[in-house]
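Here the complex is missing a single protein chain, while all its other protein chains stay put.
In this document, chain identifiers A, B and C correspond to the written order of the chains, with residue numbering beginning at 1 in each.
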Amino acid sequence: MKALRKARPEQGAQLESIPVPTPGPDEVLVRVRAASICGTDVHIYHWDRWSASRLHPPLTFGHEFCGTIEKVGSNVEGLREGEFVSAEMHVNCGRCLPCRVGQPHVCQFVKVIGIDQDGCFAEFVRIPARNIWKIDPAIPEHYAAIMDPLGNAVHTVLSGEIAGRTVAVTGCGPIGLMSIAVAKSCGCSTLIATEVNPHRRSLAKQMGADLALDPATDDVVGRAHEVTDGAGVDVLLEMSGHPTAIHQGFQMLRAGGRASLLGVSSQPIEFDLVADIIFKGVTVYGVYGRKMFETWHQMTELLKTGRLNLEPLFRERMPLDKFADAFTLLEKGEANKILFYPNGNPK
Amino acid sequence: MKALRKARPEQGAQLESIPVPTPGPDEVLVRVRAASICGTDVHIYHWDRWSASRLHPPLTFGHEFCGTIEKVGSNVEGLREGEFVSAEMHVNCGRCLPCRVGQPHVCQFVKVIGIDQDGCFAEFVRIPARNIWKIDPAIPEHYAAIMDPLGNAVHTVLSGEIAGRTVAVTGCGPIGLMSIAVAKSCGCSTLIATEVNPHRRSLAKQMGADLALDPATDDVVGRAHEVTDGAGVDVLLEMSGHPTAIHQGFQMLRAGGRASLLGVSSQPIEFDLVADIIFKGVTVYGVYGRKMFETWHQMTELLKTGRLNLEPLFRERMPLDKFADAFTLLEKGEANKILFYPNGNPK
Amino acid sequence: MKALRKARPEQGAQLESIPVPTPGPDEVLVRVRAASICGTDVHIYHWDRWSASRLHPPLTFGHEFCGTIEKVGSNVEGLREGEFVSAEMHVNCGRCLPCRVGQPHVCQFVKVIGIDQDGCFAEFVRIPARNIWKIDPAIPEHYAAIMDPLGNAVHTVLSGEIAGRTVAVTGCGPIGLMSIAVAKSCGCSTLIATEVNPHRRSLAKQMGADLALDPATDDVVGRAHEVTDGAGVDVLLEMSGHPTAIHQGFQMLRAGGRASLLGVSSQPIEFDLVADIIFKGVTVYGVYGRKMFETWHQMTELLKTGRLNLEPLFRERMPLDKFADAFTLLEKGEANKILFYPNGNPK
Partner (left out) sequence: MKALRKARPEQGAQLESIPVPTPGPDEVLVRVRAASICGTDVHIYHWDRWSASRLHPPLTFGHEFCGTIEKVGSNVEGLREGEFVSAEMHVNCGRCLPCRVGQPHVCQFVKVIGIDQDGCFAEFVRIPARNIWKIDPAIPEHYAAIMDPLGNAVHTVLSGEIAGRTVAVTGCGPIGLMSIAVAKSCGCSTLIATEVNPHRRSLAKQMGADLALDPATDDVVGRAHEVTDGAGVDVLLEMSGHPTAIHQGFQMLRAGGRASLLGVSSQPIEFDLVADIIFKGVTVYGVYGRKMFETWHQMTELLKTGRLNLEPLFRERMPLDKFADAFTLLEKGEANKILFYPNGNPK
């Protein structure tokens, strides 16, 4: 089968022909319908410091996808060939303390498919049966392909109360943009997005932001207090990882508010715990991955309502062999999702 | 001023002329713009057993309203004449244990304006300053008049998670209907309403219910499991107080689900704690009044989004002297809200 | 091996010799050190209506135990022969909605070892590897044998806040008694136990109850209000399943309190949802089994502190062939735990 591989520990990738994997007794083989490119894949492609320290080539990468079950392992119950599925690509160990106390999403020994073992930029991918999530027929195929990052957004938004709450979203990359749509569909009130990139600000408005501000030129902290009668917003969704945005975000947040942090900084930042968290009595949630599988249930139900309009996020759909074009397009930072179709073109 | 009074402990009411009340140092006087009739007011009008045991005529009744501040007591800070307001009509004592530990909505010694002291079916009403809630200019006047029952609905819906959850609403009186609109605006998924009255079922659909079933003829429990792949719904909002509906509601609810109970039964019911709560690991919230004032904040923000369409709920608007017509209309059980305008007609 | 079996659908049990079970690839075989008799086992022994409807003889019963791993299935990781363990005997399906959203303790398709398949009243018992819980060396053997019911108590007590809270425990069977010790070790304040059996009341005091009242003769509701300055207790732990105790328990509970229900009634009861739950804004948790495996973690840590003194609960220790004596003793309702030692006497 065709697979997009990091063959060697260096920049770039290779489209190779490798054997179709054989599922183990507790696994299934999935024929990939559509796979989406994550920012992490761009890092892997460019072989940044993190990639070099974590990955062991040769490896098929890619971890956002949907497809149909091609083969079912001998012990697997409840799954059948032909079913349309996506999958949680974080494979938890099941035995560490977080796994045992209901927090498998922060497993101490997690393995990520597409990072620690062969992923979904291929015609087929092998997945543990318990990581499979069946796709409700009401959910469009291209939405099913991005349930991994959408799950990040849903996990972040729903890590605390959101209905009837004012919100700031700092950072409008793909997951930030999705979180705007999710928060709005869950009854949040005034939502202020901050983002330096004008294209992304425009997308933020399309996703439902009431205000899309430029933190470089707008007084984002002042505006947040203005629209909340001086209190500050109830909820901060930090999606940028950028020190300035984090700093502004906490200043936009009201005393007693909650901050859910998903954005990843490249290094430690200077942070005022006293002013930003302690004296304001703020609750902070660190958000990693998706709750297994509560987030998937919530996400499925939200998608079924049809009120999540994610169309503005999608851009090119292309076959796997156009991968170089795809990564080039993504470097422009437009925050749109590109889909690969390893088994033939989209309908 | 004109006031609709229960003059004597008997059925009916009298429109009387009484002195305008004088606010105490910590109170304000509000000129009533619009007042809405609650089911409780219908009970008071008909002088049922509960009314006879609780009320001490003579009394001006009515406890749902909005208006403008006419006069401000000498100690009051932060309120000014002319401001457009509604009010929490449950006056908590501030000293009992629930009051002191952040649960004033279940104060052991609560006094209700319109039940224990003169209410809002009058040109003016006297309210403790701390019970006043200022109305955001984005909120229409007739919506401001029903924030008391809408707050019941918001309190019920938001007493647990709702986004991405399947829901059953048992009972479609006014608050049940409002809870449908609230749950939908807060991102709930499939919502099944049950109600015997066909007019109310029709309203339930208008408010956003995906299914509006007749519990007398439809297999409501079967349907709830059908649309949830056999699991049952995540959330039960019990708004009827009717034994059959309660029974069905808990059977519709999935293991591990939550039930929020607002509907008031007239007497104890037979209840299977083991099958309905214990073996299913269900969490039950008893809902009374509105959280002071968290519910008011959430409600205000939800109303500001403009996504709560409550128009189907409204029916006649009339002057106070047409009260007999109003109560006659409400006896038909149509679940629509009638508004009084004690100070002149609606704009 | 020797096994205590329900050979036929009738009263009594038989000590039989059956083959040692062979663990499957994902299972382990445990040599039973000590097994404890549950109230459910007494029902099975007497073959009550519930037993007749649920069990399919022949069956080895028993589901509370500890022992050492004798053999490890081929796929099992992280467990070794000779390790001292207990086990969660509720085997969840892993695929239903509750299982997938972090609530496996209310799995829709749970199988219970000792009820639905062969249990631990035998020299050996076969257990899925993921249900095994390793016993910390600080925990005494006889305590390890009762982690199943102790887990019920811990789950009930910790299903809400307990530190600095006043508590009522209605019903002092073994799990009720354990819950007293657990609540006290977790910083609860005044704890009132109610129980008709004087021996059990005496045990309740030994376990740490401040008051042990007889609901047949004492004014338990009055006393609860007396010791809480009229408010009622913060927390109700209902461990009896008895209609009168449930009724009294909710009357002892303060407005805004929480009730955790574990006791199982034999049939539906008359219940005043309005007075007991709705108007008081009470939160009710239905408690079933143990959280998998958060309760086991909490229980292990509590036991390690050494502050849980459960000694008053233990009575006879005996070999498996004295089973008839054991069940006869338990019929007296003394609420003490009897331990079987299928592989030889206790040290």
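Assorted remarks:
Keep this in mind: a contact is a pair of C-beta atoms (placed from the backbone, for glycine too) under 8 Å apart; a residue touches a chain by one contact, two chains touch by 3 or more.
Since the model is a prediction, treat every value here as computed from it, not as a measurement.
Contact with the undisplayed chain is limited, among A:7, A:52 or A:97, to A:97.
One of C:72, C:113 or C:186 touches the chain omitted from the figure, and that residue is C:186.
Annotation: of C:32, C:99 or C:158, C:158 touches the absent chain (contact as defined above). Across the interface with the omitted chain, chain A contributes residues 96-98, 101, 103, 105-108, 228-231, 241, 246, 254-256, 261-262, 264-265, 267-274, 277-288.
By the touch criterion stated above, the residues of chain C touching the omitted chain are 154, 157-158, 161-166, 185-190, 297-302, 304-305, 307.
One chain of the complex is left out; on chain B, the residues touching it are 77-78, 94-95, 97, 100-102, 130, 291-294, 296-297.
We adopt the following convention: only the chains that are shown with their structure count from here on.
Chains B-C form the pair joined by the most contacting C-beta pairs. Chain B and chain C have Cα centroids lying 42 Å from one another. Each of the following residues of chain C touches two or more other chains: 97, 101.
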